[in-house]
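For subunit A:
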Amino acid sequence: MAGPVSFFFEVLFSGLLAGVMYSLVALGFVLIYKASGVFNFAQGAMVFFAALTFVSLVERGVNFWLAMAITLAVMILLGILTERVVLRPLINQPPITLFMATIGLTFFLEGLSQGIWGAQPHGLDIGIRDEPMEWLADRTGMFLSQFDLFASGIAAVLVTVLALFFQRTRIGRALRAVADDHQAALAVGIPLKHIWAIVWAVAGFVALVAGLLWGARTGVQYALTFVALKALPVLILGGFESIAGAIVGGLIIGASEKLAEVYLGPYVGGGIESWFPYVLALAFLLFRPEGLFGEKHIDRV
Partner candidate 1 sequence: MAETLDTFPRLLMHHAKVRPDRPAMREKALGIWQTWTWREIAEEVRLVACGLAAEGLTRGQHLALVGENRPRLYFAMAAAQSLGAIPVPLYQDAVAQEMVYVLRDAEVTHAITEDQEQVDKLLEILPECPKLAHIYYDDPRGLRSYAQPQLASYERLLERGRDYGAEHPGFFEAEVAKGAAEDTAAMHYTSGTTAHPKGVVLTYRNLIECGRNAAQMEGLTDREDVLAYLPLAWIGQNIFSYTQWLVAGFCVNCPESPETVMTDLREIAPTYYFAPPRVLEALLTQVTIRMEDAARIKRWMYGYFMGVARRVGGRILDGKPVGVADRLLYWLGDLLVYGPLRNVLGMSRVRVAYTAGEAIGPDLFTFYRSIGINMKQLYGSTETSVFVCIQPNGQIKPDTVGPPAPGVEVKVTDVGEILIRSPGLFREYYKNPQATAEAKTPDGWFRTGDAGYFDQDGHLKILDRAKDVGKLVDGTLFAPKYLENKLKFFPYVKEAVAFGDGRAMVCCMINIDFEAVGNWAERRNLAYSGYADLASRPEVYGLVRDCVEKVNADLAADPKLANSQIHRFLILHKELDADDEELTRTRKVRRGFIGDKFGVLVEALYSGRKEQFIETKVRFEDGRTGSISATLRIEDAKTFAPAAAKRAA
Partner candidate 2 sequence: MLYREAGQFRATYAEDQQIFPLRQDRIGVAALLVFAFVVIPLVGDQYWLSAILTPFLIFALAALGLNILTGYAGQLSLGTAAFMAVGAFATYNFVLRVPGIPILVAFVLAGICAALVGIAFGLPSLRIKGFYLAVATLAAQFFVLWAIQRIGWITNYSASGVITAQNYSILGIPIDTPVSKYVLTLSIVTVLALLAKNLARSETGRAFMAVRDMDVAASVIGIPLMRTKLLAFAISSFYCGVAGALYAYTYLGTVEPEAFNLDLSFRILFMIIIGGVGSVLGSFLGAAFIVLLPIVLNYVVPPVSEATGIEISHAIISNLELMIFGGLIIFFLIVEPHGLARLWQIGKEKLRLWPFPH
């Protein structure tokens, strides 16, 4: 089955797998947006911060799992602090103000993480090689990275866990209630402020997972913060409020970006992944401003 067709599928699958990685980052955005209406631009910086903290701990000889635990604790603390220091004073401000505050937070975190751990890039080895799976290549002629497959698996597990968390636990239900109606959330009996702290902590956890996977793939360096930028078109496509949208959006962006790069890139000089997802998302926006899974809002006057 070698030839253009299998090459097409190879590109498509590797795109889809990369898309899962985008989804993972987008998931962090969606979580926070759903619960507190904040578009957290700092998600990328949180990913970087988590990965850098973890890798620096490991390099200093800390046991893998212990480093994981410490990093998780740090991320949760960071989430709570963010809620306390940045968001709470800005409550009831227009969303665009909160958005700008998270841009400020982005810079702060970038400065903080590099200030503490240094700016030099680190390699991160989590035991999975980023090389094609031979058995798949042998049978289908497609070269797919086993790392990507592994990452997708992790992402799938994470999404499932989160879905269960939202559906089955009291906190999860409260979170969903918050997204719909702040008053209703109060009725569930959990103070809004706790809920926000929890959400930020969960988002911190997601950032950690994303950070580890992305860090293992590209190395832990400043550029990691840019993965957030990859997630933005995903969000536009999938809608800010939908977990499913984040996943589907990620897959679409990942696949179309790779396909465009391979089949369209040569004609325009290549390197179009930097903007193609945006243009795609924008074109999409013009027809459906609320995103794939978002709800249509009527402006009442």
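Regarding selection, all candidates are chains of the complex that A comes from, given by their letters.
Keep in mind that, in the parts below, a residue touches a chain if its C-beta (ideal position, glycine included) is under 8 Å from a C-beta of that chain, and two chains touch if they have at least 3 such contacts; residues count from 1.
Since the structure is predicted, the reported quantities are computational estimates derived from the model, not experimental observations.
Engineer: If you had to name the candidate from 1 or 2 that touches subunit A in this complex, which would it be?
Structural biologist: 2
Engineer: In their complex, what parts of subunit A are in touch with candidate 2?
Structural biologist: Residue list for subunit A touching candidate 2: 39, 85-86, 89-90, 93, 95-97, 99-101, 103-112, 114-115, 118-119, 229, 232-233, 235-236, 268-272, 274-275, 278-279, 281-282, 285-286, 289, 299, 301.
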